[in-house]
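Every protein chain but one is kept in place in this view of the complex.
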Amino acid sequence: MNPAWTALLLSLKVAGWATLLNLVGGIAVGYLLARKRFPGRDLLDTLLTLPMVMPPTVLGYYLLVLMGRRSWFGAWLQEHFGISLIFTWQGAVIAAAIVAFPLVFKPARAAFEAVDGQLEQAARVLGVSEMAIFFRVTLPLAWRGILAGVLLAFARALGEFGATLMVAGSIPGKTQTLSIAVYEAVQAGQDDVANTLVLLTSAVCIAVLLLAGRLAPGRIANQMQG
Amino acid sequence: MNPAWTALLLSLKVAGWATLLNLVGGIAVGYLLARKRFPGRDLLDTLLTLPMVMPPTVLGYYLLVLMGRRSWFGAWLQEHFGISLIFTWQGAVIAAAIVAFPLVFKPARAAFEAVDGQLEQAARVLGVSEMAIFFRVTLPLAWRGILAGVLLAFARALGEFGATLMVAGSIPGKTQTLSIAVYEAVQAGQDDVANTLVLLTSAVCIAVLLLAGRLAPGRIANQMQG
Amino acid sequence: SEVTVSAAASLTNAFKEIAQNYQTQYPEAKVALNFGASGALLQQIAKGAPVDVFASADQETMDAAEKQGLVANADRRDFVKNALVLIVPVDSTLNIKRLDDLNQPTVKRIAIGNPASVPVGRYTQHALEAAKLWPALESKTIHTQNVRQSLDYVARGEVDSGFVYATDAAIMKDKVRIAMEVPLNVVISYPIAKLKASTNADEAKRFIAYVFLPQSQAILNKYGFQKP
Amino acid sequence: MQFDLHVKKILESGKRRFELDIAFSSDSQRLVILGASGAGKSLLLKAIAGLMTPDSGHIRLGGTTLFESAARINQAPQLRQLAYLFQDYALFPHLNVAQNIAFGLNKGWRNPPVTVQNEKIDYWLQAFQLQSLARQLPHELSGGQKQRTALARALISEPRALLLDEPFAALDQSLRVSMRQELDSLQRQLQVPMILITHDAEDAKVFGEQVLNVHEGKLL
Partner (left out) sequence: MQFDLHVKKILESGKRRFELDIAFSSDSQRLVILGASGAGKSLLLKAIAGLMTPDSGHIRLGGTTLFESAARINQAPQLRQLAYLFQDYALFPHLNVAQNIAFGLNKGWRNPPVTVQNEKIDYWLQAFQLQSLARQLPHELSGGQKQRTALARALISEPRALLLDEPFAALDQSLRVSMRQELDSLQRQLQVPMILITHDAEDAKVFGEQVLNVHEGKLL
């Protein structure tokens, strides 16, 4: 199989899983921060934003320290599950997910905060459980804002290479994602290869983003009373 | 002056300017995409997201190609304004701004779309100009969502080094930002220096984000009718 | 007058010291140091970055610079030598004396800089090809993006061994051990050159000359470099 | 005792302070609340529905204790099984008229489908003259259509009590008459207690077995 093709599939797999993890985690954390009051809430928000502020390579280094064989966590994973995250695509997923996480939870928080609380009240009186209210009222109304963040996270996960490279290495066919391949081509001065790969990545990204945009429900919020 | 201190000031200058550029540009583009209907709108949205999907180093390479003295744009800048962006902090600003731009305009678009159009209608009838409506009604109501994106962009600009390194180089005291210094310290095996610098960056980032959070107007949208 | 020096990342610590001394000696001079991967530095120069002196970590990059007409052949000189070494974690029980020993089944992973883009990877490939081990070891190979990554992997025990420069091994003496110096039929030497486009040629020449002075060579030596 | 309650609540906004302190018990099934704008009528209804927690007091409805500060009882709104009509409707903007009306019929994690239809829904669409609007979204409705949708949504679920905040305010005279009848017969059929806020003397006449006058947070 064409190596670019292999890298593309791997990239989609990594970015897809990372986005899925972030979708769930980002919505949960964003909701928590928007709705629950607890001491240190804003500090937690800020701390969770820190992965953005660290150069990805450095973040990757810390992840290596955390998940490596010599760390207690890495050792524990190894011992109990026989899992090693370093040099595996699962490791790449975790790196990409952490790098992109702030992109999801922060817009999600803002979107949840913009949902009119009275609508949730109305649903409560109608006997619908809190969990169901979340899925039937809150989430649909916050969805556009969340989606904006999720799409950004997907793009970022697709483009990430600093942290991924450090954690997963660059093993062709195994952990060499498209963006790592691009990076290597540029480094090696192979401009045509790099250009081709960039075009490929961009095309895939455009396709995915346009598709996802279609999935968004109509611009309801905007027309609410308009 | 302590070099870490110099790097910090430079980082803040670069991230600050980049954020400012993105604030203005992101709000404008986000508003345009939310309110104006034109063919290719979603495609434009997607194209503007592409800086996220490219490895920053690669993006930096393209910027280099675009802004270098040998390009027509670089030559034009040089000729007419005597400006060279390569190896200057202004170049770093542009690199950081482009890398972080999608983080601002996409959440801004979602936030603008969530503003109730009837309120703008009401302002119109009251004789207030479109521009004034934007500043007095639309922007305040979209502000929380926009702010979330702007803060992410600030963090990203502070942490960016891939594209910056390529365009502005790493000249201590001139273009070596904090995150480039971190990167170099890690490269040079100076883990303590790296750790210290990371702590410094994180502390600054936390301080700025917490401060900015305070600046946000109360969670009005959430309480609209609650 | 300011002189901008683009130097390979591996020279970071040594060049910082040398530049400082230089400025003490010539108080009117100002040295702006710019570090990065040799290839990236070349790209910056090619796109018009205002650089006066270029110190590369390999000959190929400098060759490319020459071919693009950025430096004159007469202006380039080798100023240090480095050695390729095979390292293992300090607590490693492996017994590796020759490259052939890498064939042992206990050696599962070997970190090698990507030969396509990382100079140290190219040298490693030469050495392994000469020893007729290159294809055989391919399956154990982890390609890294720079020396530092290989070093980290070895230091943290993620790989069983790795190929790095002697100068890199010197950074982490407490975590990695040099198992052997790798025999090479080429010399790993670093070239330095004034750029044709330099707007400050005299200062550039003076700085290059300064790098060759014994006190500068002593500093380089301190960080594991050898005389050319 | 149908109603037995004592609700105390202090609301502050800047320097202004509003104190709600209302206690009454009544055996009549139909209560009408009158009072000037801002007297505290809506707040009282919200307290009963569980949407506003009183600082102290108790709320008992048809023998069940919904709230009692002393005993630390505070039933969740979900469990109170009430019909509540919000003064400003609170329709779900992402659901069409039929979906809004059907919202409380299933308590699962999914909204009714866009094409939701069944006998009950049809009955209420019919009763409130909303048939042709079943698939329209709230922002495509007139004021009165919104109010009727909200009312249908509240009444469809066979509640244990009806709490209605100005249910006919946005309706024209003839519609008001027919809907008053509808509500009247529903209440007789269900035999549940009802509290109704209104400014319309006619409403008070039809539904006001007992009329409570609220003034600045207190009963007159």
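Here the chain labels run A, B, C and D in written order, and each chain numbers its own residues starting at 1.
Here is the rule we use: a residue touches a chain if its C-beta (ideal position, glycine included) is under 8 Å from a C-beta of that chain, and two chains touch if they have at least 3 such contacts.
Nothing here was measured: the structure is a model prediction, and the numbers come from that model.
Per the touch definition above, the residue from B:L59, B:L141 or B:A168 contacting the chain not shown is B:L141.
Touching the chain that is not shown, out of D:L175, D:L190 or D:V211: D:L175 (per the contact rule at the top).
Shown as candidates are D:E140, D:E158 or D:E209; the residue that touches the absent chain is D:E140. Chain B residues in contact with the hidden partner, per the touch definition given at the top, are 118-119, 121-132, 135-137, 140-141, 217, 220-221, 223-226.
Remark: the residues of chain D touching the chain excluded from display are 11, 13-16, 34-39, 41-42, 87-88, 132-133, 135-137, 140-145, 147-148, 165-166, 169-176, 199, 201.
Please note the rule applied: only the chains that are shown with their structure count from here on.
Inter-chain spacing, taken between the CA centroids of chain A and chain C, is 36 Å. Centroids of chain A and chain B (each the mean of its C-alpha atoms) stand 19 Å apart. Multi-chain contact residues of chain A (touching two or more other chains) are listed as 61, 118, 121, 183, 221, 223-226.
In chain D, the positions touching at least two other chains are 88, 90.
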